[in-house]
Each structure stands twice: as structure tokens, then as C-alpha cells.
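Here you go, one structure.
Omission of a single protein chain aside, the complex is shown with its protein chains in their original locations.
So, chain A:
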Amino acid sequence: MKRIAFFFLLFLASQTVHSWKKDEFRACDQTPFCKRARFRKPGSCTLIATDVSISDGDLTAKLVPKAQQDHDQDPIKPLTLSVSVYQDGILRLKIDEDPSLDPPKKRFQVPDVILPEFESKKLWLQSASTEKLDGNIAGLSSVVYLSDGYEAVLRHDPFEVYVREKAGNRRVVSLNSHGLFDFEQLRVKKEDEDWEERFRGHTDTRPYGPQSISFDVSFYESDFVYGIPEHASSFALKPTRGPGVEESEPYRLFNLDVFEYVHDSPFGIYGSIPFMVSHGKSGKSSGFFWLNAAEMQIDVLAKGWDAEDGILMPIDQNRIDTFWMTEAGIVDTFFFIGPGPKDVVKQYMSVTGLPAMPQLFSTAYHQCRWNYRDEEDVENVDSKFDEHDIPYDVLWLDIEHTDGKRYFTWDKLLFPHPEEMQRKLAAKGRHMVTIVDPHIKRDDSFDLHKDASQRGYYVKDATGKDFDGWCWPGSSSYPDVLNPEIRSWWSEKFSYKNYVGSTPSLYIWNDMNEPSVFNGPEVTMPRDVLHLGGVEHRELHNAYGYYFHMATADGLVKRGDGKDRPFVLSRAFFAGSQRYGAVWTGDNSADWDHLRVSVPMILSLGLTGMSFSGADVGGFFGNPEPELLVRWYQLGAYYPFFRGHAHHDTKRREPWLFGERNTALMRDAIRIRYTLLPYFYTLFREANVTGVPVVRPLWMEFPSDEAAFSNDEAFMVGNSLLVQGIYETRAKHASVYLPGKESWYDLRTGTAYKGGKTHKLEVSEESIPAFQRAGTIVPRKDRFRRSSTQMMHDPFTLVIALNTFQEAEGELYLDDGKSFDFKQGAYIHRRFVFSNGHLTSSNVASSPLGNSKFSSDCIIERIIILGYTPGAKTALVEPGNHKAEIELGPLGFGGQHGGGAAVTIRKPGVRVAEDWKIKIL
């Protein structure tokens, strides 16, 4: 009776009432620069371009006011303007204060975002031609070459910059066509002036006064604009001003930790990418990127917004005007000519970099919760996956694993043997991720804090002391990751020596890096906080999380001696974050609306470079009904980043906790992801080479299909699969639009559906609508394992969906899944083509066949052919001339087996790494 032990589990039934604290965040009319800018009238910009010339390969000019200035105003100094041209149809426009005129302070230009090699792509302009537009005397313009068929034009008076197609002088993108340009120059404070701004008890000293910039950007031949994440709203951006628009905030770009964000709002959340893409009926896309990390507000203007002002614009019914405002920084903008959607994405990536090639394991399923309590809990969850034969690759530990929220430490009671724990997981090919946030506990006995404060590595408050904010550990300070030296210092903290208890199977999660400051204005850092070189936080706010993510990813690269690809998940992001890892859509909620909005959010992220993204499966806040959870797994299996996560007040929701039936459904969903891992990995490689995202909008694959333009219920996974979620409870039917002219095959049943049509489909609890496009070949691995690691040597299945010409093609990329050797050609890249009853495999890797430093003994065990008339009995395999049987076989295994059967070549036995041909006899 004396020997008594208790083991505790807490079950928490919670009921969450959504309470987004809207009033804690600044609306546009509480933000002076935004409020002022929105009041500006078209045509109010009086700047004209003078001294236009070619210098250092750029087209340069000065911007000066046309009219005489009032004497009681400060004299407006000329601004410098430069237009540069880069390969592949990229125009860069910079406007800044003239450094030779002694401005009070150098305005901030965001460093380390543009790829260093981008400069080498610059085309040195030799000359500019001059032309008169519209016969207007004042309409002098300077024209320079941009790329074949495209020109960049600088109109002098009033100044305007645009890109046009030579043929027919068709405009593509233009800036200041409506004369809304405004640039507040830094000046010396007058005695009677009060520059301070106050918001909810916080005072922003604003020592440099007003310095905002705003201008209009127009996209031509456009029906919709997209991009500028992160917002929980529709994929096609809705107008925020003009006829037919009720009161609306502009789309805000300001990285914020928003508690319980709502599912349809233009308010800014965790990340910011000031990159917008337009698309129209012509099938053409164009893009505009503003490299600026200060708070930004963007209005999408409804057609006719300028009707009263009578500005003459070239007649173009399909023009979309937008209005961009920022608090600080400079004009450093990029115009992308397209013309295809994939071209625009590629052009943007040539500026900001391609998405990193992830580790194979990180493309599989992740299991997370705030918090897996202790080592026993971890072991238990891990073994339950095995017990239920559900594969998973990564187990995550949230903040509670640390010793008092001191990152890089372990709670000694709960996690006394972290290395052993990781080794146990690693023995099954599994990995662990721990959280490392930027707030460092101000505790003199904490080495990291001591080190940072002694070195002066913290961000400083307006008075020059270490900034002291409140976050999980209480009083905290934040490393100044703008400084490359401090980033380097930070990255050293991830070495096995410094991060005690870490092992090679441990990877990192960066949360709260907006940065989140609980007692700061809008739950973030005050804007007058100081960074390296006196840079104010207001100038770089949106990039803080980016630099932190960068430093962490670099740390993991260093830890592995440059041999191991990093995996770092970040919540905050900026343009260029795709180079450092994955992001997720933050603290969503367990409701159907959040399930629904996850799709446009992920599409927006992918379009703007963040291909590796996902939403918390199940919803972070609240308890999902089992049906919602199942639907979320079914959809989440197709997210590029696939992780289940939950708030600590929610009930446990691991896939086996909702009865046998639901366990089976969630297992099936997760297994679908695992069978498709070869396809996903090939797509991650495509993104890594071309920038085209893993998950993409329908119109990226079907650019002329108008019905697809505003569809954000469905999405494409690569060019072959179309997936649509089920977003409501007890759905019996779903309307699914299948684009294009070719057919689509139901993944489970093999049933063919016509393209270019909306189909009303019956829906069961077993699956969500998912189709393979006719004319494609998808590689799969149909054997189930504990984790992706054990699938390495498993054989492949090829699924061929034939089009009306009985043809199809597809690709397969594979490498060692973890090192950087692929950069030296250590990979296998095959193209499969089916035509005339022959399937051929050919090498598309840059290294010639047999010369690859990576080899694979994997074979192809099964080839399924959809849309092929049954009858054939055998196939001939070359070389070797052996025969393989053909039979009617199942389309899938396990729960995916939806009763579908198709022509199947049984055991062709060909090696995936080799050239071969299979002829159906």
C-alpha cells in the first residue's frame, strides 16, 4: 500500500469564444501616414524628371517639383531616380533622397535580401531613345530596352515609369500613372513640431519625423491581382477602395502576432511579402515587388475609383490600379514582365532567391502539440503511431520542454535524457524539432543572456539601453539579427557543443519572430527601438523574422559542416525567406472557415516564393469535431508542409483518439501523403530549380481558363493533381471545377471526368475530391513504412493518365534526401514519356547517365495506366527483352483502395536509375 505512483493525463474540454482584439491593432485611420496617403487625390504629384541620362548602365534622372514652392514650406530637394534592367525581363526602379544633398539620415535599404548574383544579371544600358507621347509637348519620354519585345519608359512630365510590349505599345505595369506618388523627405524638426505618435498608452518618439512614401501601380490586361501575403483572406485580392466597396482597411503588411486571427480580413499577420502578381484573360501575368521592410499598406482600387478626377489614362478596361503606402525606407521596386505566370514567379526568384531544397523527411508528416509533456509522453506518442501503423517522421517539442523558457536548454525534470530520447526516435528513422524563439530571458545566470548582453548584441531601446520586452520567459531581450556579426554569433549556438542535448536528428522551429513582444505596441517591438547603425525598428520591422530565420538556418548548416540541409520552420517571414526553410500560417482555429482559408493562404505564399508552407492541421485553437479533424487531415496531406498541431488547452487529438473508424480515415489521409512523397519531392526540386511552387493555383497551369482565375477552393499539386477540400460538415456533394480541355481521373476510383466543366460530385467521408490530369505520369511508392526514412529502397509505382492522344509524361527526381551533394550532380532525374503504346524512361539530369554520384537500386514494381483500353496481356521490357504480365489491378492499397481498377503492368522490374523502354504488346 505504500508503493503508490500516479500517472496523470489532463483532459481539457474547452470552449473558445473568438476574440480577435481588433482594437489593439492600428487601423489605417489611426496610422498617420496611411490616413494622409489615402486622402491624396490623383494627379497631386507634381514631380517631373529632369537631367535624364544614362550613367553606369542605368537610366538616371532627378525628380523635382514642377511648380514653384510656397516660401513658408521647406524647400523640396530633388530626389534621385534610377532605372536598371536585368536579364529575363526585370526592371528595377529606385528613388531615394540625394546623398550629396546631406539628408539628416541615410534612409534604410533592406540588406541581404537580393541575391548577390542578381547584380551580375544586370544589362548595362548604352542609350535611351526619346519620344513624344500623344503629341503632348510635355509628354517627353525616355525609352530603354528591357528584353526582347519589351521596353521600359520614363515619362518626364509628370513623371511616370512603365513597362510596355513593343508590339502595339501595350502597357504591362506602370508606376505613378495616377500621380499619387509622394515621398516625405527627412528634415530637421522645428521647435513647435510634435513628432511623437501615441497608440494605446505606447509612445513612439519618432525622432526622424515623417518619412513615408506612397505611389500607385497599375497592372494592365489584368482581371485579378494576387499575392502580398500574409492575410487570412481570398486568394484573388478584393478591392479595398472605390465604387462598390464598403469601408475596408487596405491590405496591411506588418508582421504581427495576432491572437485568434479572423478568417477573412486584410489585416496584417505574421509575415510580409510585398510582391503582387496580376493575371488576365489574355493568359498573361505580370508582377511588382517593392523591397521595403517598413509597415506597408496596400489598396486594391475598384474599377472607376478615379472616375471623378478625370485623369486620362490609356483606354484599358482590364486594368487594375493599386496604391502602395509605407512608413519609411526608399523606393526600390521591381517590375516583372511575365508574360506567363510561371515566368513572373521565376523573375521574382531571380531577385530574391529560389526555395531551398528540403530534407526528404521534412516533406512527410509532422506531429506537434503544445506540449508533449515529458520523455514518457514522447515515447508513448511515438509508440502509438507504431501500434496503429500510422507513419510519421517528426515529433515536435514546444516551449515547455525548456528550462524556464530559456531556449537551448531542457527542463531537467521532464526531459532528463534528451539525447537518448532523440536517439530512440532516430533508430526508427524519425526526427525531432525543438522550438527556439528570439526572445532571450533576462536572467544573469543564463549564459546566452550573459553572453549577448556583455557583447552588446541586443536591440537597443530609444534611450540606448538594451530593449527589455515581455514574452514567454517574462522580461526578455532580442538579438539584433540585422547585424551579420550577431547572426553569425547566433548561428554558433546550434553547434552540438553549444546546444547541449542536441543530436544530428534534431531540427529547429522559430516562433514569435515577428517579433512578438507581449507588452509592446500591437504586441510587437516599439518602432523607435534601435538596430545596427542607428537603424530604427520601424524601417526593418517586417524583415526581423527573416534575419532570425536566416541565422538559425545558417546555424544548422554550420552544425553539419555544410553537409546537412537545414530544416527550420518560421512563423514570421519576408521576401527571400524561401531560401531558409518552411513557414506555417500561425495560430489558426479549429473551425471550418479556417480550414477553408488555409487554401488561399497557402496559394498566396506559394505564388510569392514560400513554396514550403502549411496550416496547422486540426486548427491550433479549440477542439475540432472528429469530422473536421478528418477533413483537415485529408486536405493537409496535400499541403507542402504537413503538420498536426494544437494549443495546450485543447483535448489531445492524435489520430488514434477518435475511434477506429476515424483512426482509419486519418491513417489513410496520412498514407496518401506517404505514397505521393516521390511526386512531392520531385515538385520540391522543381521549385528549387524554377521557383514554381509545389502547390499552385489552377490558373498557373491553365492561364487562359477564366473560370479558374478566382477559384481558391481547389488547387494544383504540381501540374498533375487537382485537389479540393471539403469545407463543410456532413457534405454529401461537392461542386468541383476541372479546368482545361483534357479529362481528369479520380485518384481513388479511376473514373474519368471531362475538363472545362463544373462537376457535382458525391462525397463520402473517406476522401476529398482529388484528380490526376490526363496526359501526366505520377510516381508513387505504395509500400507503407514507419517513416519516410525506411522508404528509401522501396520500389516505385508509376501512374500514367492518358490524354485523348493516348499520351502522357512525367518526371521523377531523387537524391540522398539530406545532403547538399545534389548541388554537385548527385541525383537522379528521369523523364517518363508514354506514346504509341511505349513507355520510355530517359535521363534529364545534367550529369550524363551513369555518371551520377548518387545511385539507387530502386525498381519500378508496378505501372498503372488510366484511360487505356484493356485487352493487352503482356508488355516487352527493353533492354533485356523480358516480358511482364498485364492485368487489371487495384488503383491503390489500404484505405486508398477506392474500388478502382486499371490496366496494370505487373513487375516490369526496371531500375529507376536506368534508361529503358516498355512496349505494350
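Keep in mind that, in the parts below, a contact is a pair of C-beta atoms (placed from the backbone, for glycine too) under 8 Å apart; a residue touches a chain by one contact, two chains touch by 3 or more; residues count from 1.
Rule of thumb we're sticking to: contacts and distances are computed from a predicted model.
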{"item": "Listed names \"Glucosidase 2 subunit beta\", \"Protein PLASTID TRANSCRIPTIONALLY ACTIVE 12 isoform X2\", \"Electron transfer flavoprotein-ubiquinone oxidoreductase\" or \"Latexin\", matching UniProt entry of the absent chain", "value": "\"Glucosidase 2 subunit beta\""}
{"item": "Of A:Thr205, A:Asn380 or A:Gln790, the one touching the omitted chain in the full complex", "value": "A:Gln790"}
{"item": "Option touching the unshown chain, where A:Phe199, A:Tyr496 or A:Tyr753 are the choices", "value": "A:Phe199"}
{"item": "Positions on chain A contacted by the hidden chain, ascending", "value": "1, 3-17, 19, 21, 23, 29-32, 35, 196-202, 259, 389, 391, 413-414, 427-429, 469-472, 474-475, 518-519, 523, 647-649, 671, 782-786, 790, 793-795, 857-859, 861-862, 880, 882, 890, 893-894, 897, 906-907, 909"}
